[in-house]
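Excluded from the complex is one protein chain; the other protein chains are retained at their positions.
Chain lettering (A and B) follows the sequence in which the chains are written, and residue indices restart at 1 in each chain.
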Amino acid sequence: MFSPEGQKKAEHILSRYPIKMNALLPILHLAQRENKGYLTPEWLEHVAEVCEVPATHVEGVATFYTMFKFRPLGKYHLQICTNIACGLCGGEKILEHVEQRLDLHAGHTREDGQFSIEEVECLGACGYGPVMIVNEEYHERLTVEATDKIIDELEKNTKELPEKILPLDRPLTA
Amino acid sequence: MPTFYLDDQAIEFEPGEKIIAAAKRAGIDIPHYCYHPALSVVATCRMCLVDIVDMGNGRPAPKLMTSCSTDAAEGMKILSQNEKVVEGRELVMEFLLVNHPLDCPICDQAGECTLQDFSFEYGSGNSEMEYSKRVYGWRDIGTFVTLERNRCIHCTRCDRFTREITGTNEFGVFNRGHQLTVDTFTDQPMTNKFQGNMADICPVGCITEREFRFKKRAWKLKKTNSICNRCSTGCNITVEEDKNKVFRFKPRENQEVNQWWMCDDGRISYRDYGKNKNRFLQPMGRVKGNLVKASWDQIFEALKSRIADLSPNPNEVVALSDNFASNEELFLLKKMLADVFDSDKIFFPLRAWSQHETAYPIDSLITTDKSPNRAGAIALGLLGDEDDAKLKEALSETVKIAFILGNPFNEDNEILELLAKAELIVYIGTENNHWTEKADVLLPGQTHVEKEGTFTNKNSRVQRSNIAVKAPKETKPEWMILTELIQFMGKDADFHTSRAVFEAIGASNDHFKGMTFDSVGDLGSLLTSI
Partner (left out) sequence: MLEETLVLFKNVRQPGYSGDLASYQSSGGYSALKKALKMKPEEIVNTVKESNLRGRGGAGFPTGLKWSFMAKGTGKPSYLVINADEGEPGTFKDREIMLKEPHMFLEGYMIGCYAIGCHHGYIYVRGEFVPAMQRLQEAIDECYQSGLLGDKIAGSDFKLDITLHPGAGAYICGEETALLDSLEGRRGQPRTKPPFPAVAGFNGCPTSVNNVETLMNVPSIINDGAEAFKELGPPNNAGTHLVSLSGHVNNPGVYELKMGVNLKDIIYDIGGGILGGKELKGVIPGGSSTPVLRPDEIDIPYDFDSLAKAKSMMGSSAIIVFNEDTDVVKFLYRIVKFYNHESCGQCTPCREGTNWSRLMLRQFVQQQGTPQQLKRLYRVGGNMMGTTLCPLGDACAMPLRAFLEKYPEEFQAHFAEAS
């Protein structure tokens, strides 16, 4: 099921571990990206083959971690931290504002497939709260105005987002 | 052996043994859910907490420890009943019950549920939790078991069972935290051949046997130790019955044979002991072509005079047994042939067989040898071979009298046709079949759960099965029928119990030398010589 390019990446990832099962998390990340951001039973079975583990094991692992999704996400995935440090600085206000502006509840994807909002736990940038991740990019010290500006750009499709590249995807230089 | 102290009782342990296991050997049960001696230790239910006041080095453990995961150590002093421990257990119980439906009145596990037991002992009975409980749907996950996940206490025994015991991995733990759940891969059904065991090891009524669903309250069942007779492994079981009706078979622990397990085929063989319309319950003899009911005395008299009329030569008498006869029955059948007819033509279907072997020991329960007493038949000197050449040779000569025990060789028409030519056919069995048409005399025997006897399994282990239900009035156990037949024919056979028959085997057969019912006991013992 992996594309030829994905297959190559998968092989590179596998080569970095003593046993294939160890590569399960990075391979799941890879599979999720090949399938436009979410995993299906077929992909779980494929990953099971690649990592030589039972499919139940893969499902057990995939459902343990919050970053693996089983439904399509919007083109823009807004993850807003409302944990305590961000909360003290207004994280919840930012979340509420984004929900209102996009007319979309956290935990959902808009029908046009443009946006998903997720209320998330601490993102490890607490001193710079409130924090929001758009796809992979961190946005810090957010105000309502700054957030609006980001969403403006997203709505107009003028914002350039870095492509999500996980370290193991890259061919090793050595 | 090194020793530790549990509530002041000295307990010896093997180095490396966990506290809970050593205590169990000494007869003390520390409450637990996730621990199972067959499975890896996860120490997650936290029920088995104990207070280690001295770790063996004079120092106490910093907090309560789980006895399922803590190695016993020389001189350790452990308290399992003090306030701290009881409080800890009450707390764990309270947490376990927070989301438990407590629907014991409609739960099949009730009566054998450790959650119910411990909640009685340690729980306050009513939960202070005032929020709605977690709800999952009921799921049918296999041919054999059902999953009522609202009752799950997340001990993961089921998950570890399909990972570690069967290696089939159909089961998994999904999600995390409060959403944690057990299920099969994207809702596929279970496939392993040992699913019933998952119902056994699930400590609550989450996984239950579909067969048993809503049929009976478990505490009403009377249990009798027995063995499964569906293959030559001879898994140790209990036959569980109420009002003379068998409701289920459950495996009984025997580390030398089946450990804690049995296969699903064996487990559902309990069905064979329900109401059977086909059963014949009275001796019958053929008069002018028709079968006529008779008393035991009448039928033995008639048989005796018919045999006298035929006055067969030794090689004109044969006896055939099916796979299911016990050592005692085979011994007596052989004895009758020898003492009464001077014949040694007694045959048993000794088939080629193979053992299923994988990296998972449980698979070795399954064998292609469906004969529970094959090794016994060999030890007792019965005749037979893979393609029944010897039997066919014997049948090619004139056969005047044939004794049929059970339903042997019924898959081979050639044999059946040859046999049908005998002038006198005596059929000892329990149900009507093709022999009913062919036989001149029908003697009603008893089923596996109605009589006692010993069987020799594939590893030459002699094991006992016991009387679990009362047999119908006019029937007799086969060993008794054969004993009386020998007596009627004027020969010596002074056996009043199957126990006595087995002792006679022990006295006369080197393989069984010195063995008695008592020496075989509940867990069986190996043939003296193989």
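Quick notes on this one:
As a working rule, contacts are C-beta pairs under 8 Å (C-beta built on N, C-alpha and C of every residue); 3 or more make two chains touch, one makes a residue touch a chain.
Since the structure is predicted, the reported quantities are computational estimates derived from the model, not experimental observations.
In the entire assembly, the chain absent from the figure touches the shown chains A, B. Touch with the chain omitted from the figure is made, among B:19, B:107, B:158 or B:173, by B:173.
For the chain left out of this panel, the touching residue among B:6, B:45, B:346 or B:486 is B:45.
The chain that is not drawn here is touched, among residues A:25, A:73, A:106 or A:144, by A:25.
Across the entire complex, the residue among B:6, B:21, B:39 or B:64 in touch with the chain not shown is B:64. Of the candidate positions B:91, B:106, B:389 or B:530, contact with the hidden chain is made by B:91. One chain is missing from the display, and on chain B it is touched by residues 41-47, 49, 63-64, 66, 69, 71, 88, 91-92, 95-96, 98-99, 128-129, 131, 153-154, 156, 173, 175-180.
Although one chain is not shown, part of chain A still touches it, namely residues 16-19, 21-26, 28-29, 51, 53, 57, 60-61, 64-68, 79, 82-85, 87-89, 120-129, 133, 136-138, 164-168, 170, 172-174.
We adopt the following convention: only the chains that are shown with their structure count from here on.
Per-chain Cα centroids separate chain A from chain B by 53 Å.
Of all the residues in chain B, the ones that touch chain A in their complex are 162, 169-176, 184-186. Considering their complex, residues 41, 44, 54-57, 59-60, 63-64 of chain A touch chain B.
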